[in-house]
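I have placed the structure first, in the form of structure tokens, so that the comments after it can refer back to it.
Removed: one protein chain of the complex. Kept in place: all other protein chains.
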Amino acid sequence: MRDANTVFHLAIPARDLDEAFDFYVKKLGCKLARRYHDRITLDFFGDQVVCHLSDQFDEEPQMYPRHFGITFSEKSQFDNLYKLAKQREVTFFRDLSTRFEGLIEEHLTYFLQDPSNNLLEFKYYYDPRMMY
Amino acid sequence: MRDANTVFHLAIPARDLDEAFDFYVKKLGCKLARRYHDRITLDFFGDQVVCHLSDQFDEEPQMYPRHFGITFSEKSQFDNLYKLAKQREVTFFRDLSTRFEGLIEEHLTYFLQDPSNNLLEFKYYYDPRMMY
Amino acid sequence: MRDANTVFHLAIPARDLDEAFDFYVKKLGCKLARRYHDRITLDFFGDQVVCHLSDQFDEEPQMYPRHFGITFSEKSQFDNLYKLAKQREVTFFRDLSTRFEGLIEEHLTYFLQDPSNNLLEFKYYYDPRMMY
Amino acid sequence: MRDANTVFHLAIPARDLDEAFDFYVKKLGCKLARRYHDRITLDFFGDQVVCHLSDQFDEEPQMYPRHFGITFSEKSQFDNLYKLAKQREVTFFRDLSTRFEGLIEEHLTYFLQDPSNNLLEFKYYYDPRMMY
Amino acid sequence: MRDANTVFHLAIPARDLDEAFDFYVKKLGCKLARRYHDRITLDFFGDQVVCHLSDQFDEEPQMYPRHFGITFSEKSQFDNLYKLAKQREVTFFRDLSTRFEGLIEEHLTYFLQDPSNNLLEFKYYYDPRMMY
Amino acid sequence: MRDANTVFHLAIPARDLDEAFDFYVKKLGCKLARRYHDRITLDFFGDQVVCHLSDQFDEEPQMYPRHFGITFSEKSQFDNLYKLAKQREVTFFRDLSTRFEGLIEEHLTYFLQDPSNNLLEFKYYYDPRMMY
Amino acid sequence: MRDANTVFHLAIPARDLDEAFDFYVKKLGCKLARRYHDRITLDFFGDQVVCHLSDQFDEEPQMYPRHFGITFSEKSQFDNLYKLAKQREVTFFRDLSTRFEGLIEEHLTYFLQDPSNNLLEFKYYYDPRMMY
Partner (left out) sequence: MRDANTVFHLAIPARDLDEAFDFYVKKLGCKLARRYHDRITLDFFGDQVVCHLSDQFDEEPQMYPRHFGITFSEKSQFDNLYKLAKQREVTFFRDLSTRFEGLIEEHLTYFLQDPSNNLLEFKYYYDPRMMY
């Protein structure tokens, strides 16, 4: 288990902050902590994501070597976010799929794509020991 | 507070996996979860960092728009990691400094640099509400 | 998640303290912490509600802009309180209903009315991320 | 102790939503969860406050019978918020004072005033059993 | 919720310490913390019960005004203890019964009797708010 | 550690319920959960004490073999209750004293006496492993 | 319940550290914390196991008097590890069996064997009070 009082933080590029606000707050349901002229800071599933206004975003979304996301401990959390993303028409880079079917590492995964081509992966493992 | 059973995961490029193992496990004291031919997965302060073998690493380390790290809730955690990094001669991209001195947002910060030029920022806020 | 050791407190008007005691303690099953000549303090589902003797209560109960209550994390908590309120013949301002049916924001809600026309809303969201 | 997964929610009037956003998010450091044309929802110290656009706000701020706020379990939390409020020039309805000095009920308190004349009280008790 | 680090302690009479050990440790599955010539101390479901050698025990077991026990939060805990008590042929003062059937206060209960005629009641409420 | 969701319950005699309410709620600061014609139920430091109207109380308070109370994990909790008891002029059966001085079992203790001659012991151990 | 911040540590012999790494990390899915020339240290289900290079291992695996392992609180944890062990062809010293069938002590158990003939037992009790 991780420490509930610690926060992971991640800085990513955003080509436009209103777009980023729209994607992370209005669509994904993250909370806005602060807004400055050059960045917004988000409570992203309990951790912190900062979108920095930047022109160094990827022109094409790429799965490797950079992406980020959440591995949920409850399947309902994974399913609820999937339902939200479908309902609110978030762009899927790769839809729901199963990896390592039949193996102990089996997990469910989907990739979302933010307006600056950052990729977000959400996962659920049947055996929580496999999350790392 | 975040959920202790959820895991944030981040994929980053590594130009060499032995180098990455050396930096994250031997130096930073992270735990190795799995090793494959093309990546290693780490328990990074309770969350997951995956180093993917890749030639798409940054030639020059850049503070913005991409970096990641931990915001600690206890000053001793922040200080212990600083001591470890100095003792084990980890490369500092920017040494210990104070930001927003005198303001409620005041915090301590330092940036480390991994062998593939990924930048890691560690922070400590005097007021934990400012962590987001 | 909120901090289990912090307490939210809310002061509301009561036209009569015995009535308030009867409603909050005998009917709703809240605990009495203290009783003074001009107020009673309650452990209201773990937070604090203080009923101040006052003639500034609303003559007519109004849903907006003021009401308060609890959003439960477990459906059984929501259902148990509903059963209690029905059995003990608490006044409902609005009976059980569903809002945003089919959407990710879908939740169950009912409004109770205390003897001083304060309105209490109790809610349950199928996706707990939508509680805020 | 209260349940960390439950949320207290409170609806209050706001004469202007931008003003409310400015007060609660930019000044007090609460997080914005959602924004609609007629209300904003906030993660207020872990609980939920909803500001409803309304002309039914109090013309004059009044301490009784209605106010709300947080009773902190750690003195540093109380002190940090006080420092923030002073630094960011939040309006104090009543500055820091001690109540019941020398008694077991002794606590520190200050009242803030939002732009719609809602009053917020923050408290710290030396004996946490007295919080209710 | 109660504080997990606090311990409730209860001192009760025992006419014979070996008998008490047999009842509480061998039968009920409590843990022995310490044994002195005039008392044994027990970890009784996480709290402390001390059996003092004494001739002031009740000649006849009486349900009122004195008895003690545990109210479980999980039905399986209640059921498991019942199964244990039946299997190990613990004396029941009153077998499993339901109180307040159909009401929100409905709960399951049984009373055990120790060799010194102390009565132990174990309970399970369908609505955990009714436990107090 | 004990389970935070379980409740220890203890039934004791009270010769008068108003007296018991005065002692446990007004003086000791426990919360009243329910009041019936023949008993009151209390949230006693997170566990449950029920005072049953009864003429079977002890004529003389006796330390053995029956008493009950709380062993605190924080010294400030022990000290705060002592201060409260002195300030509110609760009857002490035995004032603050140290037992097993210099030994690992060393602890602080005092005994209070309720109006029906039930004795309450509150303790603090310097080594929390000795609490059982 | 045990303290989540404490760590049990166990030192055991390993005739070869690569073998030990292979067994504990690659097969059992434990995390490698550190590797020295004469030992590896492991995060073994949250506790610490250290494999010391040694020729004092048992030539023949023996169930008594020495073995170690984990008693799980959730049956799914027990089942997941069993599935993992079968899939990854870990050596079973004794396959899945039930002990004390029908009694309150009933539990499921299997024994694994590491390359240095250390035996690992994993258990699940239907009544968690029986785990000690």
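Letters A, B, C, D, E, F and G mark the chains as written, and numbering starts fresh at 1 in each.
Heads up, the rule we're going with is that a contact is a pair of C-beta atoms (placed from the backbone, for glycine too) under 8 Å apart; a residue touches a chain by one contact, two chains touch by 3 or more.
This is a predicted model, so every value here is computed, not measured.
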Contacts of the hidden chain among displayed chains: A, B, E, F, G
Listed residues G:H9, G:K26 or G:R99, member touching the removed chain: G:H9
Per the touch definition above, residue among B:K26, B:K83 or B:R99 touching the missing chain: B:K83
Among G:F21, G:F72 or G:F93, the residue in touch with the chain that has been omitted: G:F72
Where the unshown chain meets subunit A, residue by residue: 1-3
Sites on subunit B contacted by the missing partner chain, in the whole complex: 4, 29, 31, 46, 77, 80-81, 83-84, 87-88
Positions on subunit E where the hidden chain makes contact: 25-26, 29, 31-34, 43
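Just so it is clear, only the chains that are shown with their structure count from here on.
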Where subunit C and subunit E overlap in contact partners, by chain label: D, F
Cα-centroid distance, subunit A relative to subunit E, in whole angstrom: 49
Computed distance of Cα centres, subunit C from subunit A, in Å: 35
Touching two or more other chains - residues of subunit C: 1-4, 29, 31, 33-34, 43, 46, 77, 132
